[in-house]
Every structure is written in C-alpha cells, then in structure tokens.
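This is the structure I want to talk about, given as structure tokens.
Removed from the display is one protein chain of the complex; every other protein chain stays in position.
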Amino acid sequence: MKIDRRSFLALGLGAAAGTAFTPLPWKLTDDASIWTQNWRWLPLPEDGDVTYETTACTLCPGGCGIRVRKVKDRIVKIEGLPEHPVNQGGICALGISGTQILYGGSRVTSPMRRSGDRGKNEWTRITWDEALAEVKAQINALVDADKADTIACITGSDRGTVPLLFKRLLAVLGSPNFMTTATMEDSYRAVFRKMHGLKGPVDVRFDFENTGFVLSFGSGLIEGWGSPLRMIRAANVWKANKTPMIQVEQRLSNTAAFSGGLLAVNPGTEADLALGLCHAIISGNLHQAGSVSGFAEFANLLKQKYSVDTVATKTGLKATAIVDLARKFANPASRSVAVCGRGKGTTAGSMREFMAVHALNILAGRVNAPGGVFAVPAPDDIAWAGDTVMTSAISGKTRIDEAGTGAYTLADSLLNRIPSGIVEKGESSIGLLFVSEANPVYTLSGTKNVRKAFKKIPYIVSFATCLDDTTAYADLILPNHSYLERYQDVPVRAGLSKPLVNLTKPVSAPVYDTQNVGDTVISIAKSLEGSVAEAFPWENYEDCLAKTLGGRWETLKEKGFVEGEANPVALGNVILPSEMPDIPAISGDGNLPLILLPKDSMRLWGDAVADPPFALKIVPDTELKGTETVVEVSPKTAVAQGLEDGKEAVLTTTLKSVTVKVAVSDGIMDGVVAIPRGLGRSSAEKYLDDKGVNVCELMEPQEDKVSGFDAVIGTRASLKRA
Amino acid sequence: MSTSNHEADSLAPGEAPDRKQGAPGGVIVLFFIVGFALSMAFGWLVFPKLLYSEKNQPFDFNHKIHMDLVDSGCESCHVFREDGTYAGVPTLAQCADCHQDVQGESKDEEVFVNEYVANEKEVPWLIYSRQPDCVFFSHAAHVKMAEMECKECHGDIGESESLKVYRENRITGYSQDIWGENIAGIRKNTWDGMKMTDCGKCHEERMGSKGPCFQCHK
Amino acid sequence: MKKETEHKPGKKYGMVIDLDKCTGCGSCMAACMAENNVPCKDDESNKLSSITWIRVYRLTNRKPFPETEICYLPRPCMHCGGVGDQGHSPCVSVCPATATDYDHGTGIVSQIYTRCFGCRYCMAACPYHARYFNWWDPVWPGDLKKTLSPNVSPRMRGVVEKCSFCFHRYQLAMEKAYVEGRRDLEEGEYQTACTQACPSGAITFGDLDNPDHAVAKMKEHPNAFRLLERLQTNPKVYYISSREWVRRAGDNYLKNEPTNSKPRAAAHHG
Amino acid sequence: MFPFIFEWVWDEGHIMFFGAMWYVILILASGLGYCLIKAVKDTLAGGHGPQDHH
Partner (left out) sequence: MDYDFIPKGHNRCSFGTFAAGMVILGVIVLWGFYAAALCWIKGLNQTNMNDSYGFALWIWADLAVIAIGGGAFFTGLLRYVIGLDELKNIINFAVIVGFCCYCSAMLILAIDIGQPLRGWFIFWHANVHSMLTEVAFCLSLYLCVLAIEYLPLILENGKIDEVPFFHNLSHTMHGAMAVFAATGAFLSCFHQGSLGGVTGVLFGRPFGYREGIFVWPWTFFLYTWSAAACGPCFTMLTCKITETITGKRLVKDNVYDLLAKISGWMIGTYIVAKIADTVYWATVTSPSMGFGLMDYYSLHPLHHGIWILILEIVVCGVVPALILISQKGRATKPLFNLAIVLAVLGVCLNRWVMVMTPMAMPVMTFDSWVTYFPSWQEIATTILPFAGGIMVVALSYRYLPVFPQEKELNSKR
C-alpha cells in the first residue's frame, strides 16, 4: 500500500468531517462564550441569609439612624432608618458609603508604631499588649517628671461617654487639657455667654420645623449645616409651606439654589447686613420690647456706624431692600429666624457675625420663641462618681490653650491656638497628645504651621479608625473599631429641636484587629493602677455604658435612640454690645485682587471623615478634576484675570501657591473665587489620596479677639493663568 | 513522497501530471474513513471525559433515609427563608439539630460530625444545580406559585441513597448537570438539563412565552 | 414590523421626581451604586467614563448673577416604552444581540450583561445618556469586595450597563408575595434604592397605570413633564417643577415655540 | 440564526431576514459547489492548458 501526503490529507479531511458530527466544536464554542461571561477576575458576591440591623451613623454630627443590610456576616448596604426622628428613612451619600469605610483601604488594621519620619506614614505592626505598654510608659514618664498636666487630648466632640472617659483620664492624671474641634455651635455658645451672660454648658437649638421665615447668613443649611438630613427635611417643609428662605451668600450654593431667595452681598459684609437690619428694625420701631441692657448704646452704635445707607453701600444692596427685609423679618407673624455659621458649620467663624445675627434675632424677639433659636442647658446625664472631685483638682491649673481664663472666658477649648503657641515658643507645651475622632492637622487653618507644631509634640497617640492627615504625625495608633463594629452612645447636638442620644451597635464583627476606643481608654487607666485605675471601676466599656446609661441602656439597645425634652434656659438680661469687634473676616494680603471663599459642597466632606469612594465619585467635575481642585469664578472675573473654563491656573494666597483648574460659572459673584473644602487629604483611601488642595493650607488663621476661635472665613488671593 | 526534498511544500499542487503514481483512490478513501471514525470516537467518547473534571463531595449523603424521617418532604431541610428567598442547601446548624453527636449510622455521618459539627465548619457541598451568577431563579415562583415538584428540575435526588460524583466543566466551571449528562444535549426528562433553552421551553409551554430577559437574568 | 407577542395588561412602573424638592445632594446616586454593585475607579472625575446609573444634572437658567437659578435634575434610565408603549424604545430595537428588551409585564427595559458584546449601539440610540459602557475592568480592592450584593451580578469590562429600576427588588418582593400566596404587590413593597434613600422624598415610584398609586396621580400634575417628549420615546420618568424655565429645559424648542407640557403624541397612549 | 436558538420566533421579521440570509448562503454554497465539482470533473477528464481561454 502506498501512502503519500494525499492519504494524510484524506485522513485530515475525514477527521475534520467527523469532528463536525460530534458535539466537540459546538460544545466548545458554547463553553467558551460562557467563559467570557464569567471571567475569573470578576468577583462573585456570595449569597446567604439576609438580615437587617439598626444602628446609628456617626460620620457627621447629624445623628441619623441607619439600618444595615447584611448577607451572612457581610454588611452590603447601609440604608436610612425609617423610624428615626432625624432622617425618617432618608440617608446622605456619606452615610451610604459607610460600608466603604468599614471595609476600605484606609482602615488601620492593627496597633501600629511609627517607623518612618512624621508625616511619612510608615508603620510597624505591633500587638495590643505592646501598644498599651508603650502608652503606659509614656504616661508614667510624664507623671514621674511631674509633667502630667502636659498630657492633652483632642476629640471630635465633648459629648457621650467616650470623650468623657478621655476627659476623666486626663483629669485623674491632673491635666485639664481636654480639647475639641470648634464648630459653629461653640460660637453660638460663646454668643449666649457674651450676650446673655450665661455660664456653664449651654446648647443652641433651632425650632426650624415651626419657622415661618428663614434668613441665613451664609449657612449651608442643606449642604450639611447641623444635621443635614434634618435640615433637608425642614427645608422641604418650608418649601411646601411657601416659607420664605433668604440666603445671604456670594454664590449659588445648593441652599441658595434651593431657597430661590439669594441675597448677594459683598464678601465679608454679612455682619454689616445683620447690623443694618437691626438699624432698620430699631429706626422703624419694629423691635420687640424685652429686658435689654445697653439698648441705647447699641442703637447709637448702629446709627453711627451701621445705618441702613452705610450698610447698603458696604454690602452692595439697595437701602430699600434692606428696610423691606427688616420689616418682613421683624413682623411677629413671620415667625422668622436668622441663622449663621458658614457652610456646613464645621468652623467657628467670626464672633462679629454671630453677635450681629444674634442681635437681630433678639431685636425681632426670636430667641427662645417658637420657630426661633433656643438656648438650652447642655445635658448632664453622664455623671460618674468622683467627677466633681476631679474637676476641682484641675480647676486651678491653666490650660495650654488658655480657654476659660483671662481673655478667653467665652470658649471651652481653643484648639486653634495650640499650633501658633507651639511654633512661637519653639517648643511643645504638650508632652503627650491623644487624638480620637478628630483630624486637626487637616481641619485647622494654616496647615503648614499646624504640621510644624505637631512635629514638635514629643509623643502622639492616635485612636483613629482610618489613616488620615493627623495619624501621619502620630507615634502610635491604637485603632478604634469603626462605628459599625462598636457600641457607643452618641448624643446629637447639631441644633436639633429636641435632645437626642443615638447608640451605635456592633452590627458587624470586628473586621480587623481593632478595639473599641472606650475599652482602650479603660484598659490604659487600669494599667496605670492606683487612683487612676480606681477612677475607672468598670469591667469594660460595655459595662461602663450599661451602668452610665442606666434605664436608657436597654431602650437604646432595642430602639437605637432616645429622644428627650429640653426646656429653654432663662435668658435673663440681654446685653447688647456697645461696640462691635473689629475683626476683618477676610484675612490675607489686601493687594491680592480676589477673595477666596471656601465652599462646602453637598458631596464633599471637609471634616474629620473623608469622602469614601462612592461619595467621591459623585463629586462634580466642577469641584475636582483628575488630581486638581477646581475653583469657581464668574465669567467677568475669568475675563479680567485671563482665565479659561477648564484650564489650569495658579491660585496664590499669602500662605501658598497651588495649581488648580478653573470652572467658569454663572452662579457666583464677580471678584470671588470659591474653592471646595474636603480635598487635599493625605493618607486617606487611595481614591482620595493627594487629590486637590486642602483649603486650610491656603487660609491664614485669624484669632477672634472676642472668643479666641479662628475667625477666618475667607482670604485674599490671586488667580492667574498657569 | 518521491519528489525531491528541496521542493517547497507550498508548491505541492505544482506536482501535477507526471506524478500520477501516488496512493490509489481506495487508500485515500480508507484514510478518510479512518480519520472520520477516529474523530467521531474522540468527539463522542473521549472529549466528554476531558471536558469535565470529577470532584467528590466532602462525604456521602443519603437523601432517602432523611426523606423517610421528615414530614414535609424536601422543604423540611431545603427551606424558604422568611423573606421568600430560598436557602438552598441546609446549613450546618440545621443538620446539627439531630447530628450533634455521632449516631453511628455510617462512616460519612462520623466524618460530618467530627470534622464539621465539632469544628463548626460549614460543609463545602458541591452543588449540582448551581446556576451562573448572572441568573436569578425564584424557587418561590416555581414551587409555591406554580406548585411544581422539585423532581421536575432536580430529578430523583430525593430518592437517592448516595451522592453522585460532581463533574465540573473545565472551561466554564459549572456543574455538568446544567448542560445535562448527555453530551449531545438530548433531553429525555425534564431534569436532564438546566440551560436557558430548557427554562425557555417549559415557560413557553406553560406560560405562553419565554418571558422577558430580566425574569431570570440579573 | 415587530410582531407584538400577545401580552396581558401588565404594570407600568415609573417614577415621578419633584424637582422643587431635589437639593442636588447626590444620595440617589450613591444609593444606586451601593445597591447595584457599581464599581469605583481611582479617578472618577472624567464624567464621560464614570458609571452612575442615576445621574444628577445641574441646570441653570443661563441668566447672569445674581438672577441665575439652578435646578438639579436626577436622571435614571427613562425606561422608554416608545409610541403607544409598544416597547419600541430607542435602545431596545437597535441591540443586535437581543441583550436588552422591554418587559411588557412591568414596563422595564432590561440590560443583560452576559449577552451584551459591547457594540455601544444602544448608547448611540439613547438621547438621555442613560447607558454606560464599562471601559475598565471593575475592581473592588481588598475587603471592599465584601460590600457586593448577591442580588445584582457585577459587570465585566466591555459591556453596557444602565439603571434597571432595581428590578431585583421587584423580584425579591414577588418572591415574598409568592410565599405568602399573593401574585400582586402593594405600592410600598417594590421601591427603588434611590427612591428610598432620597432625603427630600423627591422621588416617588410606583405603577403609573394603577390609580391607587401616588405616581399615577402625580404624573397628571399640570407642572409634570418628561424629558424630550417630542422625540416620542415615551419615558416612564416624570418630573415636576413649578419653574417654567425648568420645564422648558426638559425638551428642545425652536425659538418662538411655546413650551408644551404635554407630548405631541399624547393620543397614542393613555 | 437557527430555529432552535432561544431568541427565534416564527414571525415575519425572522422569516424575511433569515429567509434572505439562508437563500444567499444557499446560492453561494451551491455556486461554489458547482464550480468545485465541475473543476474536479474537468480535471479528471484531463482538460487542461492555459491556452484554452483568455
């Protein structure tokens, strides 16, 4: 038999023909297509029992109730809690993104010791025992050197058991230096102290649900001022009731856009407008009679310096418009209220403005009146044995920030004074610093100075959940559980009309090697033994919570929140100022042509918590583009400065020069540059890391002469084509 | 093959008229038939073996014994959750109700109790009827609303005394039961396949249409 | 020429969004992403390749400051029914591989990711930019994978995706109903994630054809309008705005044409 | 494409479209088949030569 290549060809042909009559090619084609539909690098979400658990959100001061959807033990989604009084089922973008904080890449996954230079974020993992031993050694060293009073602590709030445990630890060690970051609520407290002579802890509450006329001096009422969800609901009630909403601002913020009543005044003249309105009210004899001291002097001051005409020129409004507004505002039937606190209210702001706006409310009779603003006693429901003893033990000692003494009697804590103090002195007045739920390196103005000061602090212990600008300066991190993994009582300030305490619950098992900060503080105290340990008689933090909250503990565990009633504080004699503090609200070099104003975006969070991926994703490209901050200017300003929409430009203030992108917008006043707050973070989630610029780097702080807080609301700047 | 070696193969067709002495036609036909037969054998017999890998369940399970013990059939263990979704294979907790300790029925039970119940470890069952991730299947709609029997799709598994070998498609990663045992895709029983066409056929017969895409896809 | 398969009178799920209530906060977008396993890239500031099934647009009346007005407009997929709700939506008819269809039972336009091969013709067809292409592989680094919901399958690179009116929620609600022996849903049982999350309550969702549902009444509001009605896409998302310029911005008009709040083809459906 | 595929419906659209398609395929295939068979036949018949055309 002869075999040649034709035979093999025939073999091949036969094989090919045969194959076509087998399932092989057809099945392979089908399976290949299924392979493309499920390629291996695509994650497959695991199925399982679905459960819902309720807890509370702590990502902003708003105090919303949330429910988490769990599949087996994973939290897959956070939704609003329908039965919660603050948000009634709604939820903000940050709240929704909470899962990305819980499982996100910026979590501190175990105790860590700094291994690189400060600010570099290089860490070595250590055990909890090692970490606690180190803290103990640091404290003991200071105690032994009789410098225990240089131990300081910065927390995000002074409410609830956790901050109070810190406060107690410091007190029992002999240090009064418990500090919190200042917000507009601290300024309101200062105003109540200054203009009503009140002493001690007092809170501000707003009866927005019953308001009939809202006059907001640059407050981002729906951007996140106070409790954002509550404010959004209130604003919708106003809209439904056709309640007028006047927004005094330089640009169409979401609040201004929503209100439909923008009143554009020249930047920094908000206080003047308020005083002008006061003048119009007094001269129109529209003010409410009451027990007021200094009325004549105040009236005289207004007449001299803040007459309607003067104010009209200064603000750029028409005199008639001011008089008209004053008339509407002062009409008792209006049930009006004037509010201030710039943007989201996460900064203290200028006392001049707060006093002027408060004077306006006083004259219109809107303080402690339905639909108005209320002064209420701060809740004192957390009482521990020995509290008073400890308070008196430290009462004689001077605080590092001098709050409560001398020129600074209006403030409880003045964190903003620390960096300049350290830098001026050249050495740190703080020997050991605890930081919990606060990010001062990011949120304090004049970042360069803040960094310098933090570098000088000998030892910093951070209790952060996530890495941020401040942890980068810490020597040791004792990571806290995220709010979804821990118990914590969270009393809500945020200007709610009723006092409210939320409880966060461990709806997820700890994902990483972290510990509830409450437990950490208690174990630190216990490790110090002696009187310190005795001051912390609880087994653990949960025990502390249960014993402290008493009857409310079970309710909180079951329902998630407890709402209370608060009666207004008797205001007694009102003291109107005879002279207004003269602090320019706009800092910086007067020769620079433009005014830089931070804008608080609805989708960018500028406080301790940074935007998680979902929240960042919805940030418009008019605020962040690529890795650059986008600043907003008017078409006229753009032409005058030679700028083009979408193009790069160099933004310069006295502190820093940065490259930004320009967005030309119809919704902003000429001569103003608006810059979004919340960008320029370091060491956060990789999604946000090193994107844009931190507003605080550009803003020169300005100490308010009345309160001692940082009063800066804007700074002079130039914006030139890059 | 007698041509000079240096003539390029691509020019083979050029070897025309004078080289008629190649293999005779009969040989060529024979070769064709051999090739045909070989590939048929490969495609029908060898290929299916190659396509699927065989995996054993962690241990054997006797459905029949359990069926005799329970009151409400399959649903006694394969339960619907409160929200209407179907839980599928029972969890360890369900089984552990009875099998807290070794009852000594079988070796497999011993493995179960000692390795899984004692360690509180879920059994990594290989699920014969697992659909791709893109598929939504409502057991409630079929079992509760249409009152179909489990058997219609799953076959007689409830009567089985031991678990069959799990065969996984090496390319797609899915159980052979989705395509069906028959490599040609020929179905004799309603449970002989769980592909989209199988669903579509039944839906068309009983519902009048195959239904919208979203009915099963997610 | 498309043959209409005989269909039972189904539901017509739709949305009414009250633009007077919308604050532009973006919760709907975030809620949608969390519900539907939408991935995040390192940089999402290029909005031309950023997937947001519901997107909030910022409209202005184009007047100079301070007369400028802004309105925020959330735009999910419109689930167009086409003329007479025959299912001739712009995108469905053009898909070459039948990867998207119109469900006459719910009025929802589907998108089947495993069928789509990424030709993007449907995106060319959709005037609302409601369809998004997966230019990149979706990535959930580290433990972020734990946030994935099993109810929605993650999409692979190279396919188109869009809002589904959270159809899986409909499926889950139906399952619950089946187990309880019902074939029908109550109004609140099936709600989309954006509806649920909206802090303002600006979004209402329900069966547009069911007179008991809120949306059925709201869509008859004199200030109700839909986007680009003149194209006869017949969207199922209605908007309400008390501002005339906003209603006018909902469609294209020649210079001197009056703003119509009702569609030209109103006679076709009803 | 084939009647056994999931999407197939016996409606005018499918019949027209695929009717035309299969018709074209049929023409091309039969044309090509005819050419091949004829070429084989001619070759076996021994017909050859570049000179018998052009």
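As written, the chain order gives the labels A, B, C and D, with residue 1 at the start of each chain.
Heads up, the rule we're going with is that contacts are C-beta pairs under 8 Å (C-beta built on N, C-alpha and C of every residue); 3 or more make two chains touch, one makes a residue touch a chain.
Since we're looking at a predicted model, the values are computed, not measured.
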{"item": "Candidates C:Y128, C:F165, C:Y178 or C:Y238 - the one touching the absent chain", "value": "C:Y128"}
{"item": "Which residue of C:I17, C:L144, C:V179 or C:L227 touches the chain not shown here", "value": "C:L227"}
{"item": "Residue numbers in subunit C that touch the chain omitted from display", "value": "1-2, 46, 48-49, 57-59, 73, 75, 90, 93-99, 115-121, 123-129, 131-137, 156-160, 227-228, 230-233, 248-255, 257, 264"}
{"item": "In subunit A, positions touching the absent partner", "value": "29, 32-33, 35-37"}
{"item": "Residues of subunit D (touch criterion as defined above) contacting the omitted chain", "value": "1, 5-7, 13-14, 16-18, 21, 24-25, 27-28, 31-32, 34-36, 38-40, 42-43, 46-50, 52-54"}
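Please note the rule applied: only the chains that are shown with their structure count from here on.
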{"item": "CA centroid of subunit C to CA centroid of subunit D, Å", "value": "47"}
{"item": "Chain centre separation (subunit B, subunit C; CA means) in Å", "value": "38"}
{"item": "For subunit A paired with subunit C, centre-to-centre distance based on mean C-alpha positions, whole Å", "value": "33"}
{"item": "Contacts with two or more other chains, residues of subunit A listed in rising order", "value": "37-38, 44-45, 47"}
{"item": "Touching two or more other chains - residue numbers and ranges from subunit C", "value": "5, 98, 113-114, 153-154"}
{"item": "Contacting residues of subunit B [partner subunit C, same complex]", "value": "80, 83-85, 132-134, 136, 138-141, 144-145, 208-209, 212-215, 217-218"}
{"item": "List of subunit A residues in touch with subunit B within their complex", "value": "1-8, 10-19, 21-24, 27-28, 31-32, 34-35, 37-38, 44-45, 47, 49-50"}
{"item": "In the complex with subunit D, residue positions of subunit B that touch it", "value": "17, 196-197, 200, 210"}
